[in-house]
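Only one protein chain is missing from this complex, and each of the others stays in its spot.
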Amino acid sequence: MNAYLSNLDQIESWFFNLAEKQLFFLPKKTQGVNYRFEPIDHQQSLDLLNYKPTILPPGKNIFPDDEILFSYYKDDDGHYQFSQGVTVNSQLLAGVRACDLKGVYLLDEVFSDGVKDSHYLRRREKTDIIAFNCMTPCDDHCFCEAAQSLDFQMGADIFITPLFSTSHKGQANEEQQCLLEVLTPRGNELIKSLESTECSSPQDLKNHAIASRPQPFGRQFSAPIEQLAKAIHQKDADSVYQQYAEQCFSCGTCNLVCPTCYCFETKDELNLDGSSGKKTRHWDACLSPGFAEVAGGHNFRAEPAARQHHRIRRKFDYLPQRFEQTFCTGCGRCGRQCTTGIDIFNIVNDVYLSVQESQE
Amino acid sequence: MKTLSDPVKSNPYIPMMAEIQSIEPLTKNEMLFRVRLPEPLNHRPGQFVMAGLPGIGECAISISSGPESGKTLEMVIRKVGNVTGVLHKLKKHDLIGIRGPFGSGFELNDFHLKNGNQETLIKDIVIIAGGLGLVPLRSLIIPIMEHKSDFGRVHLIIGSKTPREALFRQQIQQWKIHPDCSITELVDNTDFQDWDGDVGLVTEPIHKLNIIEKNTMVVLCGPPVMYKFVLMEIKMNFNIPDNHIFIDLERRMRCGLGKCGHCQINHVYCCKEGPVFRYSQLTDLSEALN
Amino acid sequence: MTTKTNSSTNATKKTVHIKIDHVTRLEGHGSILIDVKKGEVENLKLEIVEANRFFENLVKGVPPHDVPQIVSRICGICCVGHQLAAIKAVENALNLSISPQTRLLRVLLNESQFLQSHALHLYFLAIPDYVGVKSILPLAGSHPELIKKALKLKKLANDFTTVLGGRALHPMMPTLIGWRKIPDRNKLQTLLERLHDSIQDIEEMVDFIGQLKWPDYERETEYVSLKNPDEYALYEGEIFSSDTGKSVSESDYRQVTNEFTVAHSTAKWSRWNRESYMVGALARVNNNYEQLHPQAQEIANTLDLKVPCYNPYKNNLAQMVEIVHCTYHCIDTLEQLLAQELQLEDLQYQAGEGLGSSAIEVPRGILFHEYGFDINGICNHADAVIPTSQNINNIERDMKQFVPQMLPVMDKGALASHMEMLLRAYDPCISCSVHMLDVRFV
Partner (left out) sequence: MKPKIAFFDFASCEGCQLALLNCEDILLDLLELVDLVEFREAISEKSARYDISFIEGSIHREEDSKRLLDIRSRSQYIVALGACACNGNVQARSNFIAPAENYKLIYGEEARNRVQVDKNYWPLWAHTRVRSVEEIVKVDYHLRGCPMDANEFLTLVKALLSNQIPHFPAHAVCVECKRNANECVFDKGMSCLGPIAYGGCDAVCINNGHVCDACRGLLPYANVGAHNALMLSKGISKEAIQSRYRLFCSAEKMSES
C-alpha cells in the first residue's frame, strides 16, 4: 500500500476534520500525570509524541466493561424473545502506540479463535486505528523493545512514524515531518482528507528514523524473551512469586489495565417486572481471590502466589503456546499503576535469575 | 486482517430454550431433568452444556444422556447455589436455557474393542465414579451398554457418601445383566440405612481388578479430592499408560467458549480441551489435580 | 408506634395517660408521654430516646478536612447542612477564605437540600396526617398525580445535590476552600431547565396544600433565625431574635443557645430571651418575610400565611413558601454561575492552631458548629448545636399549653394524634440532636 508525508500541524487539522464525521478517540491528559483515550476535544493540544500509555489501553474500547451480551423479554405466550445487545457505532482510535496496537492484535486473535466472539468482532470491524510509532521510550516503566512490540504495525489502518527527534518536545527541528503508511483500504479512505505528499521511498526514511532512536530502547531483560519464557515454564521459582505476593493487594489493577487481559465475568440481570432482563459481561481479574472459586467453596488458586504465578505464565507461557506470541506487550501499565509497586518486568527477570541460579 | 474477514452472524451467548419434559428427584439435592430441545444436540459422551435461565444465570452441567438421545437431553442437577437453586424450582413444561454442547468429551472409538485403525484390543474398561461423577460418565456408559458387543469387559466402581445419595440404582441394576460387566457399588457410610452394596472408599476395590494392563482404559470422575488417591492406587497396582487414563475435571465456567478464562488450568481450558483429559495431558499441568 | 391511652372520663375532670413510643415518620427516635390527672397536666414529656453517638468526641484527633466528612454522618437528611456548617467553622478557625465561585456553589448546594428536605417532609411525613392516612402509600392510590409530582420534585432536588456534591447523601465534592471536582457544566445546564419546568408542578402542589385544614392553635414565642441585609438569610448572617429585634454574631452563639440537660432526653435543651424559642421555616419567614423572593411572598399570600404567624402547625406552610423561594433563587444563582467559566481551585491550606464557629440555616433552623485545632492542626475541640435541640424545649411548651386547652373538646385519640402532628410539624430531626458538648447549667 501507499505511503505519504505530512507534518504534525497538518495531521492535527486532519484529526479534527475526521472527528466531524465519526466518534474519534485520542489520548488526553488527565488532571494529574496520566492520559486517557477520550473523544477529541477542540481545545486539546495534540500530545501524541510524549504521552505516556493511557490508564486503560485503547483495546478496551473494543472490549468494553459492562457490555450487553443479549437482552430478552418473555412474550405473552411465555416464549423468550432475545435481541443481540446494543448497536455498535463506528469509532476511530488515533495515536495508538505500537504496544497497544499489538494488544489489540492479540485480542483479535483470541476472540476469533474457535467459537467466534461476535460482540468483540462486530465492534472491531467498526473500529479504525491510526497508530503511532514511538521514537523515545515513554517512561521508565516501558519495555516494549524487550517484549518485541516496538514497531509492531499489524492491525492498524494507518501507521505514523515521526521523522524527527521527539525527545525535545516543542523545539522540534525541521517542520515535524511524519511518514504515514497506509495499511488497509479503510486507511486509504481516511487519508484522502489529509494534506500530504506521496512518498516514494518510505522504507528508507523509516529505517533512518528507527536507526536514530536511542539504544537500547527502554528496559531490557537479563536474557532474550525466548529464554525467559523457558525459565518461566519451569516451576522452580515459587519463592519469587511468593515474595511478590506478599506485597500484593490482590486488587486486580494489573489485569484490568493490561492490553492483553480479557478474562470476564458474566452477569444476568432481571428487571423489576420479572420477565425481562439482560446478560452483560464485566472485566474480571485472575489476581482477584475469587476468580477460580467453584460452587461448594473450593478455590483452585486460593493463594496470592498461585495467582501471580498464573498471571505471569499466562502472559509468557500459556497463551504464547496457543497463539505463538508473547502476551505481554511491554507497555508497562501494570507496573506503572500497581499501587504497591509490583512490576511484571521485575518478576519476570527475577524468575529467570532464580531458575538460572537453581540450575547452577 | 485474516481473522475478521468472515462475518459473524450468530451470538454464541444466546441460549436455545428447551421444554422440561420431566423432573425426577433422585436424592435430596439432586434432580434428573429431562428436556426437549428444539434441535438435536449431537453431543459426544462427556460433553457438557451451559444450562440456566435468562435473567438468572447459567452454569456448566454435564450431559447425562447417551449420544443417541436425539432431541432429548438428560441432566442431573445438584442444588448448590444460585442458578441450580432456581432450576430446582422449575416444573414440567417450563423452559430452560441451554447452550452447547461444549468441551472435548470422550471419543467412543477409543474404547471400542478394536480401536480404530490402530487395531489395539481394548479388553478392559475401568470406570470409577465418585458421587456426582457418575452423571457425566453415564453418557459414556449408556452407549457402551447399548452396544456391549463392540466393547470388552467393563468394570464399574461407583461410590457415594451414603445410600441416600446413591444415584441411578435401578439403571445400574440393569447394566449388571450385560455379559462381561462387573459393577461394585460402595458407600462411605451406610448411615443406618439398608444397603446391599459394599461399604468403603472407591479406592478399595481397585487392587482387586482383574485386567490386562496394557489393553485397559481407565475413566475417572468425582470430587477433586478423589483423584489423587485413586490415581495413586492405580499406579501402585497396575502399569497403565498415562494416555489410557481419562479424567473428567471441573472448574468455574462462565462462557463455555474458551474465552472468559475462569476454567483455565495452566495453559489448557477446561471447557475446550476438557473437561475430559487424558492423564498424560495433565502430568505437566501443576494446577490440574491440586 | 404503640399508643397506650387509658382514661376515666368525667366530663372536664379527665384523667388521661398517653404514651407514644418511637413516633413514626420522624427522623430519629422520640417518644411522647402525657399524664393528665383530674384535668390537670401532671406530667408531659417529650422523650428523646435516640442512642448517643458522641459526635463531638468522634472528630477529635482528625485533620481539618476530615471534620466535615465525619459530622456529615450526624444526620442523613441534614448532611449537607452539617458539612457546610463544619466547613465554614473550620475555615474560620484556620482563617481560610473562599472565592465567589465557591460561595455560589455552596449557596446552591445548601438550597438544594432545602428543596429535598422540605419536599420529603411535607409529602412523605407531614401531609398524611392532614389527609388522615398512615403513610404516603395510601396517598399513592388516592392522589397518584400529587405523589408523582412530589416524587418528581424530590428527584430534581436529589439530582441537584448529586450534580453539585457528587451524591445526594454525604456528598464528597465540597471541602475546605472549594470543590474537589468541578460540577459538570452540561448537567448544571440541564438542572436549570428542570428547575424552570418544575414551577408549574410546584404551583399545583401549593393548590393542594391550600385546601388542607390546619389545627386552630396559637402560642406566641420567640422566633430566632439568621438575618442578612443582602438576602433572605440561609447560607450566612447574624443571629436575630424577634423578641429583642437585635442580632448577635455567629461566634457568640452560646449567648443564644444556653444549653442545659434534662434527664428524659439524650438531646440537650436551649433557651434565650425567655423560657424557650423556635427556629425553622416559620421563624425564618416571620423574621425575614420582606427578603423572600416576590413569587414566594405571593404564594404566602395565597396560602394565607400572614406574618407574624403564631401557629406552629403552619411551619408546614412556611416550608412550602421556602420551596418556592429556593426554586426561584436557585434559578437566579445557577444563571449567575453558568455565566462564568468554572475553575478547579487550589485546595492546599495551612493547618494550624485556631478556634472557629459558624452558623448556617438548614431546613429545620439554625445550625451552629465550632471547632478547635492544636498547633499541629489536629482537631481538639468540637461543639454543635442542632436546630431540633433548640426547638424541643419549645415543642414541649407548646404541648403543655395545648393539652389543657383542648382537653375539654378532644378525646384522647385526637389528643394523641394532634401531639404527634405537632411534633412532626416542627420537622424535628432527632438523630441530629443527640450530640452536644460543653454544658453549662443555668
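Lettered A, B and C in written order, each chain numbered from 1.
In the analysis below, contacts are C-beta pairs under 8 Å (C-beta built on N, C-alpha and C of every residue); 3 or more make two chains touch, one makes a residue touch a chain.
Quantities reported herein were computed from a predicted structural model and do not represent experimental measurements.
Peer 1: I'd like the shown chains that the missing chain touches, ordered by label.
Peer 2: A, B, C
Peer 1: Based on the whole complex, identify which of C:I98, C:V131 or C:M172 touches the chain you can't see.
Peer 2: Of these options, the touching residue for the absent chain is C:M172.
Peer 1: Where the complex has a chain not shown, which of C:N158, C:S198, C:S241 or C:N394 is the residue touching it?
Peer 2: Residue touching the absent chain, from the options given: C:N158.
Peer 1: List every residue of chain A that touches the chain not included in the displayed model.
Peer 2: 30-34, 36, 55-56, 65-66, 246-253, 256-257, 265, 269-270, 272, 274, 282-283, 285, 288-290, 337, 339-341
Peer 1: Tell me, which residues in chain C touch the chain that this view leaves out?
Peer 2: 1, 22, 24-29, 47, 49-58, 61-63, 66, 69-70, 73-77, 79, 120, 124-125, 134-137, 140, 147, 151-152, 154-155, 158, 166-170, 172-173, 175, 179-181, 261, 263-264, 266, 268, 431, 435-437, 439, 441
Peer 1: When the complex is taken as a whole, what residues of chain B touch the one chain not shown?
Peer 2: Against the missing chain, chain B presents residues 55-57, 81-82, 85-86, 89.
The rule is simple: only the chains that are shown with their structure count from here on.
Peer 1: Mind having a look at which chain is the central one, using mean CA positions?
Peer 2: Central chain: A.
Peer 1: Can you work out the whole-Å distance between the CA centroids of chain A and chain B?
Peer 2: Taking the mean C-alpha position of each chain, the two centres sit 39 Å apart.
Peer 1: How many Å are there between the centre of chain A and the centre of chain C, using C-alpha atoms for each centre?
Peer 2: The computed centroid separation for chain A versus chain C comes out at 53 Å.
Peer 1: What parts of chain A, by residue number, touch at least two of the other chains?
Peer 2: Within chain A, no residue contacts more than one other chain.
Peer 1: Quick check on chain C: which residues sit in contact with 2+ other chains?
Peer 2: none
Peer 1: Which residues, counting only chain A, touch chain B once they are in their complex?
Peer 2: It is residues 69-70, 72, 78-80, 82, 84-85, 108-119, 121-122, 124-125, 155, 184, 235, 262-266, 268-271, 276-279, 281, 284, 286, 291-296, 298, 300-301, 306, 310, 313-314, 317-319, 321-322 of chain A that touch chain B.
Peer 1: Give every residue of chain B touching chain A within the complex, in rising order.
Peer 2: It is residues 1, 3-4, 6, 8-14, 17, 52-59, 80-81, 84, 95, 97, 224, 250-252, 254-255, 257-262, 264-267, 272, 286-287, 290 of chain B that touch chain A.
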